[in-house]
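Note sheet for the following structure.
What follows is part of the complex, with its chains left where they were.
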Amino acid sequence: MALSQGARGDSIKLIVMVKRTQESRFGESAPEALPNDIAEIFVSNHAKLGFIPNVFHAYGKRPEHFRAFMHYHDVLMRGPSDLTRAEREAIVVAVSSENRCQYCMTAHGAALRVLGKDVKLAEQIANNWRTADLPPRLRTILTFASRVNEPGFAATDDEIAHLHASGFSDEAIWDIAAIAAFFGFSNRMAGLMDMRPNEEFYTMGR
Amino acid sequence: MALSQGARGDSIKLIVMVKRTQESRFGESAPEALPNDIAEIFVSNHAKLGFIPNVFHAYGKRPEHFRAFMHYHDVLMRGPSDLTRAEREAIVVAVSSENRCQYCMTAHGAALRVLGKDVKLAEQIANNWRTADLPPRLRTILTFASRVNEPGFAATDDEIAHLHASGFSDEAIWDIAAIAAFFGFSNRMAGLMDMRPNEEFYTMGR
Amino acid sequence: MALSQGARGDSIKLIVMVKRTQESRFGESAPEALPNDIAEIFVSNHAKLGFIPNVFHAYGKRPEHFRAFMHYHDVLMRGPSDLTRAEREAIVVAVSSENRCQYCMTAHGAALRVLGKDVKLAEQIANNWRTADLPPRLRTILTFASRVNEPGFAATDDEIAHLHASGFSDEAIWDIAAIAAFFGFSNRMAGLMDMRPNEEFYTMGR
């Protein structure tokens, strides 16, 4: 889709028109103020999901932050990895639940329902991954993700050896930790902005 | 400085030659394997500091992660902000101390001594920011940074109102929180890799 | 409905026939072994819900415990009170979420969706009542319920005075505390038995 400057403004205005209330503490960008590259992301997300996740609106106010956040997010969640995309979403939901992040539990809970294709397991992980009916590999992943989420985390040699013995490469271990820790960061940003989940997330994937 | 492929390889080999032991759990990139853009960052950092911080070696193994991490780091620590660079380093040191991150306390402790030009205060913040002889503005900043670092952080309206009343804009509040939370992420990555501080950091800025 | 001994056995057998796996650590009562009064409760619950909540199966193994538990439950959750039934379920969900009780979050999450007629708010309370969009009265209720749930809880005079000033009678305060504390007990029993939520709860009330 070729997106001219004029067309962009119109598309974005259309997209946000239905939003009535401020969805995060610091407000959101005016559609006109969005730089081209970010506007395109809005449009393509709207095309894919039917709505713009509120985290985009919130970060849109500061384009440099938007770009840095979304790029790192995509490296971790969509880049090459030994972890499946559903496993990565499971990490996000488990950590966000431990951190009780309202926005992330809802948005990534929806993503996990969609990617994991198991509504019941997705709910169980959101409630408490420790008592969820997890397959062994996912239990190992979430056990380590939860360790990373602890304040003052520093991995012991025994933990790393255990993960190696369970079939995880250095890169897979790195990915578990990076996703868990990055969403510890993201959870706090959502907590800062009192980010509200979009209505659509509550029913998505059910 | 125009850096040809050949010259780059030589520069990097020279730079890392003095390192004898593995400085993080997952090892480091072979100089030859570094992509050009990252090799240039190595060279320019060596030119500025006289050494390559071990965090560069560690992330160098995965170039996409290197780029995402360093870019976000630079947006937060060097981008436009109401916070001075010394104030930002003080946030990093205070949070890294709460999280007891060996690498970050040492590396950013050095940076704070250099940027803050007050060795004694830098040490006090590394020990315990609460009992450090802080100017009022920095006490407000670190009090909020420490709140953000708590597990399950979600800002209350009262906290935000108090920060506004103390003269902090939405953007400044965002920056305090983003730096505190990003380094909570970074602390965990250093803890994952058991990253060792470079010798040079111990004496820098004294 | 008059329920003869023979008819009872048949009804119960029919009801449990569809269950294939053991739903709690200590197993469940054989339908034949259920005393009459408990069998009637099974039948009437099945008539109302279309299934028997697994907590009934689990407690059914020890009829005296079944009776004591269900009676106290009904006094608290259905007896006369200044609290609405939806408010009472909100207490159960908030406390069960703090205690991360897999069974209770799912079963009472469903009940709250049905009784509270607000799916979104029910989800928010299950995620984190503190950042949910609560009306002021419910915020006061859940704030106190969460206090009661703390280890070593003992109410201060100030807390009670604040609740009185917010319009809560001694009886209402008692009910908030009794429901919160009773479900702290119930959460632990579900955690003891590793009680699994019925499938039906996941979709009920959506």
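Residue numbering begins at 1 within each chain, and the chains themselves are lettered A, B and C in the order written.
Heads up, the rule we're going with is that a residue touches a chain if its C-beta (ideal position, glycine included) is under 8 Å from a C-beta of that chain, and two chains touch if they have at least 3 such contacts.
What you see is a predicted model, and the numbers here were worked out from it, not measured in a lab.
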Item to check | Whole-assembly copy number, given 3 chains displayed | outcome: 6
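To be clear about the criterion, only the chains that are shown with their structure count from here on.
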Checklist entry - Among the remaining chains, which ones contact both chain B and chain C? => result A
Checklist entry - chain B and chain A are one sequence twice: same or different residues at the contact, by the over-half rule? => result same
Item to check | Per-chain CA centroid nearest to the all-protein CA mean | outcome: A
Checklist outcome for this item: Distance between the CA centroids of chain B and chain C (whole Å) is 48
Checklist entry - Just how far, in Å, is the C-alpha centre of chain C from the one of chain A? => result 32
Item to check | Centre-of-Cα separation between chain B and chain A, whole angstrom | outcome: 24
Checklist entry - Which positions in chain C touch two or more other chains at once? => result 128, 130-131
Checklist entry - For the complex, which residues does chain A have touching chain B? => result 25-26, 62, 64-65, 68-69, 71-72, 75, 79, 98-102, 148-149, 151-155, 160, 170-171, 173-174, 177-178, 180-182, 184-189, 191-192, 194
Item to check | chain C partner contacts - residues on chain A that touch it in the complex | outcome: 97, 100-102, 105-106, 119-120, 123-124, 126-128, 130-133, 191, 194, 196, 199, 202-203, 206
